[in-house]
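Only one protein chain is missing from this complex, and each of the others stays in its spot.
Our next item is chain A:
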Amino acid sequence: MDKFMTVTGVALPLRRSNVDTDQIIPAVYLKRVTKTGFEDALFAAWRTDPEFVLNRPEYAQARILVAGADFGTGSSREHAVWALRDYGFDVVLCPRFGDIFRGNAGKQGLLAAQITEDDAQRLWSIIEADPGIELTVDLVARTARVGDFTVPFQVDDYTRWRLLEGLDDIGLTLRDEARIAEFESHREPWRPRTLPARQVSL
């Protein structure tokens, strides 16, 4: 994973709350067995509307999404993060995220940064007054800046550290492999095992 420090890019205002992952990427697009190539699937149902904000030419180069509360609720599909990344987004700013989505984002180099409801409203107003305006997101300082206006955002320390360092989770955990093996050596015999498969008659 690449290291994440600052991102400057066009901000896109998505004035909707409760954007669930079925809206970010409908299930019909989940059939692929690869991790890339999902850019056309992003907001697929809404994009059929020519007025949808993603279709406006001023936002064609958008890299930062500013969304309403409860973004990424619902299904655990990491494809939602892949679709946002494939489309070109590096950051989502929003007042509240679905838990699973936020976890998925951190693992794919997508910064899910939490801002206040008021700051989301102000950012929307600023962006809509000047469509195509660029915003700078600074992960070291935990701020998003547009012109003279700066808002702080929250991201947990661990996710921030991993993003800044571009670290791989599995590699980090496997450094503790001895502890995992030690834990396993105490596992009670009655805890479930899938193998060997057991059958009961009907």
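As a convention for this text, contacts are C-beta pairs under 8 Å (C-beta built on N, C-alpha and C of every residue); 3 or more make two chains touch, one makes a residue touch a chain; residues count from 1.
In the analysis below, contacts and distances are computed from a predicted model.
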Legend entry - The complex's invisible chain, by UniProt name, from "3-isopropylmalate dehydratase large subunit", "ABC transporter substrate-binding protein", "Tryptophan synthase beta chain" or "Peptide/nickel transport system permease protein": "3-isopropylmalate dehydratase large subunit"
Inset, instruction - Considering the whole complex rather than only what is displayed, give the residues of chain A touching the chain that is not shown. - result: 15-18, 20, 22-23, 26-28, 30-35, 45, 68-70, 73-79, 81, 96, 98-100, 103-104, 107-108, 117, 156-158, 161, 169-170, 172-174, 176-177, 179-180, 183-184, 188-195, 197-200, 202
